[in-house]
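Moving on, here comes subunit A:
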Amino acid sequence: MQHSTVYENALALSLHGAMKTFGPVVALADGTIELRAGEIMALCGENGAGKSTLVKILAGVHAPDTGEFIVAGQHCSFKSVADSKAMGVSVIYQEPTLFPDLSVAENIFIGRQPKNRLGLIDHGRMRKNAATLFERLGVPMDPARRAEGLSIADQQLIEIAKAISLDAKILVMDEPTAALSGVEVDRLFKVARSLRDAGAAILFISHRFNEVMDLSNRITVMRDGRYIDTHLTRDVTVERIVRDMVGRDVDTLFPKTEAALGETVLAVDKLGRKGVFSNISFEVRAGEIVALAGLVGAGRTEVARAIFGIDKRDAGSVTVAGKALPPGNPQAAITSGIGFVPEDRRKQGLVMDLSVARNTALTLRHKFSRFGLIDGRAEKRTAATWSRKLQVKTSSMDQAVSTLSGGNQQKVVLAKWLATEPKVLIIDEPTRGIDVGTKSEVHRLINELAGHGMAILMISSELPEVLGMADRVLVMHEGLITAQLDRNEATPESVMYAATASQEKNS
Partner candidate 1 sequence: MSESATATVDTSQALSGTQDVRGPRWYTGRDAIMVYILVVFLLYAMITIPRFATPVTTGFLLLDVIPTLLIAMPMTLIIITGEIDLSVASIAGLSSAVLGVMWAGGANIWVSMAIALFVGLLAGIFNGVLIAFVGLPSLAVTIGTLALFRGLALVVIGDNAVANFPKEITAFASSKIGTTGIPVMVIPVLVVVVFFGLLLHKTAFGRGLYAMGYSKDAAHFVGINEGRSKFWLYVASGLVSASAGIFWTLRYTSARSDNASGLELTVIAAVLLGGVSIFGGKGSVPGVLAGVLLIGSLNYALRLGRVSDVVLVTVTGLLLIASVIAPSISSAISTWRHDQKLRRQLSDEATATAVN
Partner candidate 2 sequence: AGGGTTEPGASGSAGASGGAAKTDATITFIPKQLNNPYTDVVLGGGKEGAKAAGFATTNVVGPLEASASSQVTFINAETQAGTNAIVIAANDPDAVCSALAEARTAGAKIVAFDSDTNPDCRDVFISQVVAKDVALIQTKLIAQQIGGKGEIAILSATANATNQNEWIKFMEEDLASNPEYKDIKLVAKVYGDDDDAKSFQEAQGLLQAHPNLKGIISPTTVGIAATARYLSTSEYKGKVALTGLGLPNEMRSFVKDGTVTEFALWDPAQLGEVSAYAAKALVDGTITGKAGDKFTAGALGERTVEDGGLVIVGPPTVFNKENIDKYDF
């Protein structure tokens, strides 16, 4: 990190006092950021601090109500995405934005596809260019494949390829690593550093402090929609940043408490789905937290989906509290006591346009029925109770969840499953895109639930989370369980070894 002079580099972009309101919601009160050429600036802040809103202002998606924009020394205003693109700003959004019907190559080059002599698109050259890009990123991907059905991680990689291919002077990445595993993160960082060294200004958002500390030159912190402070990374500690972010001190991140283990609640036996995973067997006992670890694409989510019944299973059985679960029937899974917090909250976890209350109560719609008719007041009461317990930041139970920040949305998803008081809770990436404050709260909550005798199956790509929370770690690799590690056996090395060492497969 020999970039001590970075804050003297030319100012690539600065934004001062940007405000953005959505009706009565103030998403951003004072958006202030300063990006210099050849630096990586990290942006930290709790969920709902306004980071994504700031990004969208930089991208020209939202026009700020007030605020002063200076790009390359000139005052300007971005009225549209095209304006910001023209000024050399390239953005990777928090949620991947791909076109599922188009090929991977076209997704990267849409709007600027290479043309042939006739002025028509040269599909061959486009695919070749895309292949070159993937080579540079070190990812094997077929550029001719349709983007439909790609995992979130793959989608994120395409976004990254797209942003890189633009040769942008300013690159903004809103939580690009949320869906990536360690190896892919490393690769992304390598690319980011080389871009920086070539003189680009990079704005990087992440809730993972190790990444922030590792990659950035400077760190800007936001809280409640306002600018708080900017630090040089090498001069600052995580504790300081956390204090800036939450306005108070946060203690341990993973408050693991020991819980007495009870009966086996969830038993999975020789579960298989053709082409995806096979021979998956494990048990989760009451009060136990079992983590399913592995690299992205190892098949963890697919296992969870098959257990819950979203996907059909081709082989094996699932038993909950001694009773066999019929295949492909989520309602039966819920009835028998499984809750499932999915990894993609926007598409799977929530009904974005429905209110907080309705979302929370959706899992309980049968419970609130009396003689077939729903009791609306009881529904609202329950929703309010759980929202309070999880401290969802919302102005009313009737607010649409689409207007909440990512972290608060995740809390609503948790609330809706906890409200069913499940025996087994499957949580896929419980803290994806969640800030520290909420994160430790979510962890405390998971521990508390386990303490009350809930069996928890947690899928996580964050190694610290896995190691900190789990009583037992199952490691998956290429659709097989390659290791079962007890809490005391589980170390970063042992987990990573099982997750990557395919030659050791012997199950």
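Here is the rule we go by: a residue touches a chain if its C-beta (ideal position, glycine included) is under 8 Å from a C-beta of that chain, and two chains touch if they have at least 3 such contacts; residues count from 1.
Quick note on selection: all candidates are chains of the complex that A comes from, given by their letters.
Just so we're clear, the structure is a prediction, and the values are computed from it rather than from any experiment.
Asks: In the complex, subunit A is touched by which of the candidates 1 or 2?
Replies: 1
Asks: In their shared complex, at which residues does subunit A touch candidate 1?
Replies: 16-17, 19, 21, 23-26, 29-30, 32, 34, 65-66, 226-230, 308, 310, 329-335, 340, 342, 344, 347-355, 358, 362-363, 365-366, 368-369, 372-374, 395-396, 398-399, 403, 416
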